[in-house]
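Data block below; observations after.
In this view, the complex is presented without one of its protein chains, the others remaining in place.
Moving on, here comes chain A:
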Amino acid sequence: MASKVIHAYYNDDDVLMHAVKKVKGAKHHIEEVYCPFPVHGLDKAMGLAPTRIAITSFIYGCVGLIVSIVMMNYIMIQDWPQDIGGKPSFSYIENMPAFVPIMFELTVFFAAHLMVITFYLRSRLWPFKKAENPDVRTTDDHFVMELAIHDNEKELKNLLMDTGAVEINVSEK
């Protein structure tokens, strides 16, 4: 792809927030913003859709609960209902209090781990992944806003200079 992108550097998160609002106000699409730390409210300013990861986590938790119930019902009640220390193994409900700690832990286990894996999948993170930051300074003390250029390089540059950018680079992507 022979498209060009413009990288605007900022060294303050407040300036960055104002810049994002201004660029959004000028109806330009922001491709990406690279930050060394989470900037509170940046997602709102960029107009990103809210995350749905909490909903997936709830569903995973329900799956974990069902797995634990089915598992213990099969093992303890259906397959081999032994008398272990006088615990009533005639039906699941009768012996349920003893299963609750496992039901709880498996619910949390599924909800937590599957949610983390979902996060890794959706944000494309894995051990040997090649780092994607356009400039190493974005992991330390600089913020970079990336915009695509559609024959409007000069106009974009002027706009970004106005927002308080400390450096502007144009590069092929």
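The rule is simple: a residue touches a chain if its C-beta (ideal position, glycine included) is under 8 Å from a C-beta of that chain, and two chains touch if they have at least 3 such contacts; residues count from 1.
To be clear about the criterion, contacts and distances are computed from a predicted model.
Considering only "Ferredoxin", "Protocatechuate 3,4-dioxygenase", "Quinol:cytochrome C oxidoreductase" or "Na+/H+ antiporter subunit G", the record for the omitted chain gives "Quinol:cytochrome C oxidoreductase", by its UniProt protein name. Residue A:100 is the one among A:26, A:75 or A:100 that touches the chain missing from this view. Residues 54, 58, 86, 97-98, 100 of chain A touch the missing chain (whole complex, contact as defined above).
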